[in-house]
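With one protein chain withheld, the remaining protein chains of the complex are depicted in position.
Showing subunit A:
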Amino acid sequence: MTISWLFLILLAVGTMAFLMARGRALASVDGDARNLHSLPIYYGLNGLLTALTPALALLAVWLIVQPIAIDASVKGSFPIGALPEGGTLDLVMSDVRRVADGLDAADAPDALSVEEAATLLGSGGVALGTTLTTEVLTAAQQYRDSRSTMNLFMVVAVLVLALIGGAWAVMRTNGDFRARNVVERGVLVLLIAAASIAVLTTLGIVLSMIFEATNFFRQYQWTDFFFSTTWKPSFSGRGGGSELGILPLLWGTLYISFIALVVAVPIGLFAAIYLSEYAGPKFRSLAKPMIEILAGIPTIVYGLFALVTVGPLLRDAIASPLGLGNSASSVMTAGLVMGVMLIPFVSSLSDDIINAVPQAMRDGSLGLGATKSETIRQVIVPAALPGIVGAVLLAASRAIGETMIVVLGAGAAARLDLNPFEAMTTVTVKIVSQLTGDTDFASPETLVAFALGLTLFVITLGLNVLALYIVRKYREQYE
């Protein structure tokens, strides 16, 4: 609530600065805009930007830093002896935060006994990890105190900064002030900041995963994670007894991706060749969009298709009669459906690459008496091969990172098996299952998802970089 009010006040300050700076500029030349260095609006914009940009930046930084600072100070003063058996400080801190939020929501007074607080929290529907203790309550009250103080400081600091900025901009304004140059420099900085968000996102992904994955490897041997062939997380309680080997998950992922590529690459490649070399313009304009519709369909739709149609069909038609298993969700189900999903991906990428092969090479081959198919097989495909390999690698990276089809189609049992009609599981399925529902961010069973995510990220990133490198290198050959 404070934040939205703060926004409104800031907006008002900005508008004021805009009007005042514009007015002052016009007044300095007696209302004749021709004598100004820049158009009047630039003076106003200068006022607006100088008032708001630093204030908003401070607000953003404050909002990020404040919780960390409060956490650290409350953590530092928490009596170590009061830690519950087997609990960690982080766990207690999440309780403290929840209690503080609950008390805030209930508008509780500062002085409160444990019983009163517990009833208040209970009626507010706040669930705690352990029962409320005096230490946790004290810490929560301290947390609330410092939070409200800090919030007050924040509001004051941001408003003062906005006022100073606005005032400075207005003071600087006169007819000779180069407002346009200043505003344009400011806008450029904003543009650069927007462009940097991509870098920040990558940084956020990598840092958050590395941070949590390190927590995981502190509790769990990395050799066991990467080289163990059993995946058996314990659900009995906190820690202990879980076997979290990634190999069965990787096997399932690669097996399903392999089947998907076996389906998608020949079909996609032949479709691309037919559409770009043989099909007449009418057929092409009809068939190409239809295949590309497949690319626009959300993966959850393919997942449902696998679950409802393909899975039961494969089980009843092939797996059960041959005695290969009686599970509707299987590697084959997920692989086939994922293959269908990848057909348009492979075909449109290959189409681009085939079209990039210079016409002179086709003409040369046809002129020497080769048939069309001989030209394609012996001239075009070899010339386009690096690009096609790149496309296949990109498709493989898509397949490895795909989630919904395997969640609905592949099953949840981690196993190392060759039978494609058995249910197997993948890295992505386990990330979903370990991170949904009740999660406890101190236990290796939850944290393992971050290690899995990091592995997935590294694999797909490697494939993408390799593919882009190959595609780019190939493209340069004919340009």
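The working rule: a residue touches a chain if its C-beta (ideal position, glycine included) is under 8 Å from a C-beta of that chain, and two chains touch if they have at least 3 such contacts; residues count from 1.
The rule is simple: contacts and distances are computed from a predicted model.
Chain not shown in the complex: UniProt lists it as "Phosphate transport system permease protein PstA", one of "Acetyl-CoA acyltransferase", "Putative ABC transporter substrate-binding protein", "Fe-S-cluster-containing dehydrogenase component" or "Phosphate transport system permease protein PstA". Shown as candidates are A:74, A:271 or A:448; the residue that touches the absent chain is A:271. Only one residue in the set A:195, A:360 or A:418 touches the chain that does not appear here, and it is A:195.
One of A:36, A:170 or A:408 touches the chain omitted from the figure, and that residue is A:408. Residue-wise, the contact with the chain that is not shown comes from A:287, picked out of A:58, A:167, A:287 or A:324. Listed residues A:6, A:244, A:349 or A:431: the one in touch with the omitted chain is A:431.
If you put the missing chain back, the residues of subunit A touching it would be 4, 64, 67, 97, 180, 184, 187-188, 190-192, 194-199, 201-202, 204-205, 208-209, 211-212, 266-271, 273-275, 277-279, 287, 290-291, 293-294, 296-305, 307-309, 340, 343-344, 347, 371-374, 376-377, 394, 397-398, 400-404, 407-408, 428, 431-432, 435-436, 441, 449-450, 453, 456-457, 460-461, 464-465, 468.
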